[in-house]
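For this view, one protein chain was removed and the others were kept in their places.
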Amino acid sequence: MEILLVQIFIPLIAALIILASGKTFVRGIAGAFSLVSLLITVYLYLNFTPDATTQFLVDLAWIPQFGIHFKAGVDGISMVLLVLTNLLIPIIVLSSFKQDVKDQQAFYALIFFMQSGLLIVFTALDAFLFYVGWEVALIPVYFICALWGGENRIKANLKFFIYTIAGSLLMLIAIIYLHLQTPGNSYDISEFYKLELDSVTQGWIFWAFFLAFAIKMPVFPFHTWQPDTYTEAPTAGTMLLAGIMLKMGIYGVIRWLIPIAPLGFQAWGETALILSVIGVIYASIIAFTQNDIKRLIAYSSIAHVGLISAGIFAWNVQGLQGAMIQMLNHGINVVGIFFIADIIIRRMNTRDLSLMGGIAKPAPMLAIAFLLVLLGTVALPLTNGFVGEFLLLMGIYNYNIWFAAIAGLTIILGAVYMLRMYQKVMFGQVNTNTSVFTDLDGTEKSVLLIISVLIIFIGVYPQPILNISEAAVINLLEQVNQKILVK
Amino acid sequence: MSISLFYFVAFLSIFFALLVIFAKNPVHSVLYLIVTFFTFTVHYILLNAQFLAIVNFIVYMGAIMVLFLFVLMLLNLNEGSMGSKSNLIKMIGVIAGMCLIITLVGSARVLTASEPLVLQTQELGLVKNLGKVLFSKFLLPFEVSSILLLSAMVGAVLLAKKEIKRA
Amino acid sequence: MENITQAIQGVPLNHYILLCTIIFSIGVIGVLIRRNAIVIFMSVELMLNAVNLLLTAFSVQHNDPSGQVFVFFIMALAAAEVAVGLAIIVMIFRNTNSTDVNILNKLKW
Amino acid sequence: MNALITLSVLAILVLYLGLYKAKNALLPVTLLGLGAALVLSILEWNSGAAPIYSGMMLFDNFAVAFTSICIVSTMLILLISKDYFEHISEHVAEYYTIILFALIGILIMVSFHNLSMLFIGIEIMSVSLYILAGIRKHDFKSNEAALKYFLMGAFSTGFLLLGITFLYGASASFDLSTIKEYVISNPRGISPLFYSGVTLMIIGLSFKIGAAPFHFWTPDVYEGSPTLITAFMSTVVKTASFAAFLRLFMVCFAPLHDFWMPSLLVISVLTLFIGNVTALYQHSFKRMLAFSSISHAGYMLFAIVALGPLSGNSVFVYATAYSIASIIAFAVLILVKRQTGSDNFESFNGLARKNPFIAFTLTVTMLSLAGIPLTAGFIGKFMMFSTALSEYHIIMVILAAVNAVIGIFYYLKVIVAMYFKSAERNEVQSSPYFNFVLGFSALITIIIGVYPGFISNFF
Partner (left out) sequence: MINLVWLIPLFPLLGFLINGLGRNMLSKTVVGFVGCLSVMASFAVSVGIFLELNSSETKSFIIPIFDWISAGTVKIPFSFLIDPLSALMLLIVTGIGFLIHVYSTGYMNHDAGFGKFFSYLNLFIFFMLLLVLGSNYVVMFIGWEGVGLCSYLLIGFWFSNTAYASAAKKAFIMNRIGDLGFLIAVFLIFTTFNSVEFANVFPQAANMVSGDSTLILITALLFVGAIGKSAQIPLFTWLPDAMAGPTPVSALIHAATMVTAGIYMIARSNILFTLAPETLAVVSIIGLATLLMAAAIAVSQTDIKKVLAYSTVSQLGYMFLGLGVGAYTGAFFHVITHAFFKALLFLGAGSVIHAMSNEQDMRNMGGLRKKLPLTFLTMMVGTIAIAGIPPFSGFFSKDEILAHVYEHNKVFWMIAVIGAMFTSFYMFRMMYLTFNGSFRGTTDQEHHLHESPASMTIPLIVLAVLSALGGLIGIPAVLGGGHWLENFLAPVFEVSKSKTNALTLDHTTEYVLMALSVTAALLSMLYAYVRYVKQGHIPANDRTDRGLLARLSYNKFYIDQVYHSFITRPLDTLSGFFYKTVDKAGIDGIVNGFGKGAVEASKSFRLLQTGMVGFYIFMMVAGILALLFYSMYKI
C-alpha cells in the first residue's frame, strides 16, 4: 500500500462516506477524516528525509497509450504544501462546525473532494495528472462559493471560474505541446525538464503557464476576479481559496513554469517580477480605502501573494525559501483573518467597516486573536510573517535593490491598511451595533488558538519548515541555473 | 445529323430549365420541367444510355412529375397566390448562380480543351449490361435502396395521412 | 439508333460538364429565388438531373457501367425524396394553407 | 453485416407489431433486437475485415466501434421514448421503425467502402430524419423543422452528388480503394475535377455534420423537432456523419491534405465561433444545446483537419462523450419540459433542491460538455487538442481554447439555474427508465473521464 496514495485518496473516500452518511454524524466524520489526513501527513513528515530526492514515489500506468501515468511523489517543496493543505483543512473544517450550513453533507464532501484535488496538484509528477488535479480542485470550490456564498455570488463566481479555466486551458495547450516534444511522448515531469527547446518556444510556453498561474495567484493585472469572489464566498470557501488554492499557482511556478521553460524565464522572468511588485503596491494602495472588510483582506492578499511571487521570480535561495515558508504562513494568516472577519460579519450582519467600532471592549479575546493574526500578516518579527517576508525581500533584494525597496513598501503599506482596519473594527466607541457583540465561543477559541500558536511557533522557530524544502529548492535552482548558463 | 444536335438539345435543356425557375405559375414550372427532362432523355439517347433514357422517361416524367402536378392541383395553388421574392433577391440569386457556374467551371478547368467523348462499347448503356452490373457488383446498394424506399413510403403515409387532432 | 449515337461521337467531355454545371446552377438559382416550396423542390430535382447527366457522360467516357447504375440509385432517391417531400409539404399546407417558405419562420434566433 | 441484417429484419418486425397493435411489446422487442445487433457487431471486432459485397462495405474495427456507440446511444434514447411517442400520436410502431431505418442508414455510413453506399446510407438516414422531424404533425414548429430540414437537406444532397460525380469523373470508380489508388499512383496527375470533387464533398458532408456556414438548419431543426428526435439527431446522427466524413478523408483524401486542410480549418474555426458565441445568448436550453452541438462539431473537425493516426480515436472518444452527455441533457429537458411546459433556462431553477439526482447527472453532463477533467468530455477535448497540436495547429488550438471558455459560460448557466437559483417548484416526475438512462450515462461519463484507457485505444 503506497502511503502517498492513501494520503491523496483518503479525502475522496471521506467525501463519499460523508455523502452516504446521515446528517447527525457529518461533523464528526469530517473532523475525524481531516485529522486522519493530518496524521498521515505527520507520518510522511516524520519519514521524510530532507534531501533533494523525491520520496514516497507512486507510479501507476493510467492512460498508457498517451504516456500518461499516475505519478506522484513528495520532495521538500511538495512536503511543505502537503503540510499546508492538511494543516489548514482540519482548521477550516473545525471553523465551520459552529456555522449554520445548509446541506452539510454536500458542504463537507466538497471540501474533501477539493482536498484530494489539491493533494494531487501538490504531488503530481505527471503533467496530465497535475492538470487534472488543477481543474478538479476548482469545481468543488466553485460550488462551495456559489452555493453558500453571498448575494452576488453567482456573478462573481462565474467570473472566477471562467477566468481561471481560461488560464488553465492555455496551460493545457502548453502541456500537450511539451508532451509532443518529448522523445518518448511522455507527460513525465522529468522528461519535461530534459527538453531543450529554443528560447522563442520557451517564451510562449512561459506565458501559457504563467497566465494560468498568474490568474490563480492572482498577480496584477489578472487579479480582478479575486476581490469579488472573496467577498461573496462563504468563509470556508474564502479560506480554501486564499489559504490553499492560490498556492497552487505559486507551487506551479516553482515546480513547472521555471524549470520547464528556463529560457522563457530568463527572457520574461523580470516582466513577471515587475508585475508582481506592481501588484504589491497597487493592491496595498487600494486596500487603504476599502470599507468592506472582506474586500480589504482580499486586496491585502493580492499584495502578499505579489510579494511571494516576486520572491520566486527573483529566483534565488532566499527568495524561494521565503516563498516556501511564506506560502505556509500566508495560508495560516489568511485563514485566521478570514475566520475573524467572518466572526465579526456574522455577529454584525454587515461587512461595512464604518458601521463597526469598539469591538475590543465587549470582545477582548477576539481583539487579541485578531491582533496576533494581524501582526503575522504585517510581518512583525517573531511572528511567522516576518520570516517569510524577510527572506522574500532579501531574495528580491539580491535580484535588484530597487525592486526590493519598492516591494518593501509593503511592510509600511501593509501596516497602514491593516491597522486602519483594526482600528475601525476594534477601537473607538462602542456603538449600538457593537454593544451586544459577544466574545469568542468554544470552537472559535480553539480555532484561533491553533492559529495563534502556529503564528508564534513558526515565527520563533521556522527552521523545521525551512529545512524541509531547502535541499529541494537548492537542487532545483542549480538545475535551472545550469540550463540558463549553458545557453 | 451532326455534332450540332448535342448543342441544340443542350440549348433546349438550358432554355427550359430557365423557364422552369422563372415561370410565375407553378403549374407552368412543372410543365417546363417535364420538357427539360425530355431533353435530358434525348441526351441519354445520344449517349446510348438506353436504359436510363427509358427510366428517366418513365420514372421522372411519368411518375415524379405527375406527382408534382397532382400535388399542385390538389393544393390548388393559384398563380401569384403568394408574392414572389423581391427583385433584389432575385438579382442576388442570379448573380450567385452565375458565380457558382464560374467557380465550378473554373475549379474543374472546364474551359480547357479536352478529349472528345467516344463511346467505346455500344452495349454500355443497355439494359442487359447494366442489369449484370446492378445485380452483381451493386447488389447490396440495390437491396439497401429498398429500405430507402420503404422508409420513404412509411414516412409519406405517416405524414400525409390526415389525423384527427386529439384533445 | 446507331446513327443517332454516332452524332455524339466527338463532343468534348468538357462541354458535358459545362452543360451540367449550368443546369445545376440554374437549379441553385431556382432554389434561391423562389418562395414556393414545391418550385424550390423542383429546382432541386433539376440539380439532381444535371448530376445524372454528368454521371452518364462520365460513365460513357470511362466506359464503365457503374456510373449509370449510380444514376439509377439517384433516381430511386429522387422518388423517395419526392414522396417524403411532398408529404411534408402537404402536411404543412394543411396547417398553414400555404407552401410559401417565407411564412415558416417561427424558429429563429 | 449481421448487425445490418438484424436491424433490417427488426425494423420490419416492429412495423408488423404496430400493425397488430402489440404496443407493449414494441420497446422490449426493439431493445432486444438492438442488443442482438450490438452483440453481433461487436463479434466482428478484430476479425481482420476485408471489403465485402464487391467492395461495398468494410466492417473494420472503425466501423464496429462506431456501430456500437451508435447502437448504444439509440438504445439509450429509445429507453426514454417509452411514453414520449405516445404523447405525440398512436403510430408508435412506425416511429420505432423509422428510427431503426435511420439507424440502418447510419450503420451503412460508418462502414461504407463505396461512394454509392455512402450516398445511400446518408439518404436513408436523411429521409428518415425528415420524417421524424415532422412527426408532431399539428405542431407548427415541428412542421417548419421538417420542411427546413428537407429543403436544405435535398439542396445539399445535390452538392454531395455533384462531388461524387466529379470524383467519379476523375477516378472512374466509386470504390474507395480504387480512388485511393488513383490519388496515390496518380497516373496522369490528379485531375482538377477531383479537387473540385473533394471540395464539393466537404460541402455536402459539412452540411450533414452541421458545420458553418452550412449549419443554419441545425438550430431551427433541433429546436423544432420533438426533443427525443433532436437527441437522436444530435448524437447518433452526428456521430455517424463524422465517422463517414473521417472515413472518407482518411482512406481517400489523406494524401491531398495540403489542399483541403485550409478550407476545413476555416470551417472548423468558424463553426466553433458561431456555435459557441451564438449559444451564449440563448434563452432556450434546447436551442442552446443546438448551438453547442454546432460548436462540438467544430471541435470534432479538428481530428479531420489534423488528420493523423490519432484522428479516428479522437473522434470516437469525443463523439462517445458528446453523445452520452447530450442524451442526459435531452432526457432531463424532456422531464423538465413536461413539468413546466417550457424549455427555457428558467425551467431549471431550483431543480437541485427537488431532484438532486437529476440535477447531479445534468451537472456531470454540463461539465463534460464544457470539458472539465474527470468527465468524458475532457478526455475528448484533450485528445482533440493533442491531435491538432501534433500537427502544429497551435493557433487553432488556442482559438479552440477561447471557445472552450465561452462554452463554459453557457453550460454553467444551467448549473447556476439548478443549484443557485431558487424557485417554487414540485418534484419532477421521472420514471425508472429515465433514471436508469441518466444514471448509466452519468456513470459512463465519469468512468471514461477517470479511466479512459479502455475506450481510447481502439485503433
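To keep things simple, chains are lettered A, B, C and D as they appear, and every chain counts its residues starting from 1.
Going forward, contacts are C-beta pairs under 8 Å (C-beta built on N, C-alpha and C of every residue); 3 or more make two chains touch, one makes a residue touch a chain.
These figures come from a predicted structure and were not determined experimentally.
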(request) Please provide the labels of all shown chains that the missing chain touches. (result) A, B, C, D
(request) From the listed residues A:C145, A:L466 or A:V480, report the one that touches the chain absent from this view. (result) A:L466
(request) Could you tell me which of A:G31, A:G73, A:G150 or A:G428 touches the chain that is not displayed? (result) A:G428
(message) Please identify which residue in A:M248, A:L375 or A:A472 touches the non-displayed chain.
(response) A:L375
(request) Can you work out which residue in B:I3, B:I54, B:L67 or B:A96 touches the chain that's missing from view? (result) B:A96
(request) Using the definition of touch stated at the top, determine which of C:I17, C:L32 or C:I92 touches the missing chain. (result) C:L32
(message) For chain D, which positions touch the chain that isn't shown here?
(response) 147-148, 151-152, 155-156, 159, 192, 195-196, 198-200, 202-203, 207, 212-214, 216-217, 219-220, 259, 262-263, 274, 277-282, 406, 409
(request) Write the list of chain C residues that the hidden chain touches. (result) 28, 31-32, 35, 101-102, 104-109
(message) What does the interface between chain B and the hidden chain look like in terms of residue numbers?
(response) 85, 89, 92-93, 96, 99-100, 103-104, 106-107, 109
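Criterion: only the chains that are shown with their structure count from here on.
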(request) For the chain pair with the highest number of C-beta contact pairs, give its two chain identifiers. (result) B-C
(message) Based only on mean CA positions, could you tell me how far chain A sits from chain B in angstrom?
(response) 70
(request) Starting from the mean Cα coordinates of chain B and chain C, work out the distance between those two points in Å. (result) 4
(request) Please report how many Å separate the Cα centroid of chain A from that of chain C, as a whole number. (result) 67
(request) Quick one: which residues in chain A touch 2 or more of the other chains? (result) none
(message) Can you pull out the residues of chain B that are in contact with at least two other chains?
(response) 104, 108, 137-138, 141, 145, 148, 151-152, 155, 158-159
(request) Kindly provide every pair of chains that touch. (result) A-D, B-C, B-D, C-D
(message) Looking at the complex, which residues from chain B come into contact with chain C?
(response) 1-3, 5-7, 10, 13-14, 17-18, 20-21, 26, 29-30, 33, 36-37, 40, 43-52, 55-56, 59-60, 63-64, 67-68, 71-72, 74-75, 77, 81-85, 89-90, 92-94, 96-98, 100-101, 104-105, 108, 110-122, 124-125, 129-130, 133-134, 137-138, 141-142, 145, 148-149, 151-153, 155-160, 162
(request) Could you please specify the touching residues of chain C with respect to chain B in the complex? (result) 1, 3-19, 21-30, 32-36, 38-39, 41-43, 45-46, 49, 52-53, 56-57, 59-61, 63, 65-66, 68-69, 71-73, 75-84, 86-91, 93-94, 98-100
(request) In the complex, go through chain D and note every residue touching chain B. (result) 8, 11, 15, 53-54, 56-57, 89, 91, 94, 97-98, 101-102, 104-105, 108, 114, 116-117, 120-121, 123-124, 127-128, 130-131, 134-135, 137-138, 146, 166, 192-193, 195-196, 199
